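See below for the structure under consideration.
Heads up, one of the protein chains got dropped from this complex, but the rest are sitting where they should.
Labels run A and B following the written order; every chain starts at residue 1.
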Amino acid sequence: MKKILSLTLVFTLILAMSVGCSSGNAPSQAGSDGSAHESSPAGSAESSAEPGEKVVLDMLWFADGAETEAMQHIIDDYQALNPNVQINLLEVPYDEMTNKIMMSVVGGEPPALARTTESILSACYDATLDLAEYVDDIDGVLAQFMPSIHNYFVINDKVTALPTDVTANGMIYNKTAFDKAGVTVPATPDDIWTWDEFVTALEKVKADGGVQFGMVIDNPSHRWSTMLYQFGGHFLGEDGPAFNSPETIQALTFTKELFDKEIVPKSTWLGGEDPNNMFRSGQVAVHLSGNWMLTNYRDNIKDFEWGVTYMPKAKNRSSTPGGKQLAAFGGSGVEKEAVDFILYATSQEANAKYCVESLFLSPRLDNAKLDYPFGKEHFEVFANELEHTVPDASFDWGYPDFAGVARTPQNEGMYEMIAGNITPEDHAANMEKVLEELYQ
Amino acid sequence: MKKIKKKKGITSLEMKLFPYLLILPNLFIFAAFIAVPALFGAYFSLNKWSGMSAPVFVGLDNYVRAFHDVKFWQSFGRTLVYVLISLPFIMGIPLFLANLMIKEIRAKGMFRALFYWPSMISYIIVGISFKFMFGDNTGIINYLLSLMGKAKVEWLTQGTTAMFVVILATIWARTGFYMVTYISGLQSIPLSYYEAAEVDGASPIQGFFKITLPLLKPTTFLVLILSFIDLFKAYGLVLALTKGGPGTSTKFVVQYIYEAAFDGKREMGYASALSMILLVVMATFTLLQFKANKGGEIE
Partner (left out) sequence: MNMKTRSNWLTYTVVIFLAALFLFPIFWIVLSSFKSGSEMFRFPPTFLPEKFTLDNYRNAFQKGNFGRYFFNSALVSVLSTILTVIINTMAGYAFAKYKFKGSNVLFIFFIATLMLPLEVLMIPIFHVVKFFKMYNTFAGIIIPPAATPTGVFLLRQYFLSVPNELIESARVDGASETRIFFSIMLPIAKPAMSVLAIFSFMWRWNDFMWPLLVIRDVDKYTVQLALANFSGQFSVDWNSLIAMSVVSVIPVLIVFLLFQKQFVQGMVTSGMKE
């Protein structure tokens, strides 16, 4: 038993050493201890052991697919141009991004850079740099990006980030099922369906196309809001919440009917069945999702043909834009370099390369037409949806804290409504109350 | 059994100090990384605080609000229902299995590993695999039902059946853990007791009730407390399986706290207050159980 005792000792020593070492021997990693923190971005860190030490930028990153590699290529290009800079991609699960950013910032270990979405930014915009303070011609830079998405990163007049891609909600359809049922999809924006026509078409595909369901919609919040905007409703207005409107109630009632007629399966929103998997299984005619789904379906659907078509209209045509941005954080000690990289990564050439490789839509006006290696015709449909998007969409989703505050009550309220426990009017009124708190 | 009586004389100092030395390393780590942060949590519970912002002292406001928070107490009640239904299974099935798994059977190691296997899988994977299996339209369970000519069941779309699936997944995922715990307890029972009973002509079943159960009391008590806490803070599995749905049918108290802390306005102060309430409830429960069972000591 002396063995155990001596083992204890040995391990205590090892542990003590590993603690000791790690706090002292990390000269190449800025921000790993207090001293490297204060070091100036010019690379004159006092702890620098080797000459010509690199400036290291940590970038918190999350990914759905191919974009990690694409971003790594952009980083490689940038590092070739700036040999004194090293950028580390630190992958974090999307669900933990906001937490990780918050913890690092509050704990005094802010990352140099982070990939964000509008909902991450709406929680962390306090901690980001104001890019206007680092870029002379900020208005000129902003003017390069689609005006409709400025709301997502210019928050309370602060330029918190710059966009790397923009997403469009849209519809992917099971071509095999549509063909089998003899239903054609609109070929041009001029002959798109109304929602009533669309439902008729879905019913036909459901009956004759060999599918169980007409349609799946990703979620009752962001993705469903596309329908809300098409029906002329919206969540917020300049002066306060605007959810409790006849347009909203019409959209809600229409949605409920889709579920009641079993065009949309209840199991998706209520039972957690994954719409993506359901579409993949070939049991659904249409998936209301967005352009990010293309790579997933390209890689995983082999049993049937699919395509992208225009969403139907009611009062309006509309999509709901989204997207990702790059933000930099104060206190990292490498703010200048971080901002410089953001400008590089969002510049025309680099951004085009990134978007083509990741199969993303570019937020830059001068990258509207890109030469995608796959699904060029799909991207044209998505781009067209974005062009016909109501301004309310980005106003809602760019509003600080909106995404976080609205999600849970919206999801739960929609459930109650579809389950028949409350009426669309009840839900509209309940949500209105939730949104009122947001304005206070 | 009583605690050891103190000895007189020179060794008594050693006897006094030794237990403190024994708990010191554990206590130090615990104090530094759990107790100190918990104290901060207690302080934050008296503040309005989003994590990013500077805390603003609001006294007992958060507790007053928690007291009137209907949704919190609803999720609390829902959790209690889930705990009380699952608890007998979580305590009984592993005990049954543990008794089988200490018998002289072939490939014992393999069977043990098999029953323990689900405990090794992370909650996320348990949750999603049950979600896939019980999916209304694409799940294999409903498919098998349809092959047998039965109508499909809306497993996760209806509140009651969703709760059933959650409980089933919990039992599946936790049984192995408590089975192993029971096995360790069963091994501490001296074999001579059984031999004596056998001489007296007692059947195995009598042996189980007369010897095993009373002597297993420390372990049964352990499993009771651990599984109660474990069930009460169910979160990871439920999140992956139902996300608390449909609606709020399976939203338990810890999920409610996380939503307060990380969704919406990120009310960390309020979430801390709710956590403290849980801590007090749990401490009271443990204390009462402790008193009632004398800490699980064998009488």
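We adopt the following convention: a contact is a pair of C-beta atoms (placed from the backbone, for glycine too) under 8 Å apart; a residue touches a chain by one contact, two chains touch by 3 or more.
Remember, predicted model here, so these are calculated numbers, not experimental data.
Novice: Taking the entire complex into account, which one of A:142, A:301, A:343 or A:356 touches the absent chain?
Specialist: Missing-chain contact among the listed residues: A:301.
Novice: In the full complex, which of B:87, B:121 or B:153 touches the chain missing from this view?
Specialist: The single option touching the absent chain is B:121.
Novice: So which bits of chain A touch the chain we can't see?
Specialist: On the side of chain A, residues 1-2, 4-5, 7-8, 11, 14-15, 18-19, 22-23, 29, 32-33, 58, 62-65, 88-96, 99-100, 102-104, 106-109, 117, 218, 274, 276-278, 280-283, 289-290, 292-293, 296, 299-303 touch the unshown chain.
Novice: Can you list, in ascending order, the chain B residues touching the missing chain?
Specialist: 1-4, 7, 11, 14-16, 18-20, 22-23, 25-30, 32-38, 40-41, 44, 51, 97, 99-100, 102-105, 108-109, 111-122, 124-126, 128-130, 133, 137-138, 140, 143, 172, 175, 177, 180-181, 183-191, 194, 198, 204, 207-208, 212, 215, 218-219, 221-222, 225-226, 229, 232-233, 235, 254, 257-258, 261-262, 268, 271-272, 275, 278-279, 281-283, 286-287, 290, 295-298
Definition applied: only the chains that are shown with their structure count from here on.
Novice: Provide the C-alpha centroid distance between chain A and chain B, rounded to the nearest whole angstrom.
Specialist: Centres of chain A and chain B (C-alpha means) sit 36 Å apart.
Novice: Which chain B residues qualify as touching chain A in the complex?
Specialist: That would be residues 51-53, 131-132, 135-139, 154-157, 162, 241-243, 245-248, 259, 262-266 of chain B.
Novice: Write out the stretch or stretches of chain A touching chain B in their complex.
Specialist: 98-99, 102, 105-106, 123-124, 126-127, 212-213, 265-267, 270-274, 277-278, 281, 283, 401, 404-405, 407-408, 411-412, 415-416, 419, 421
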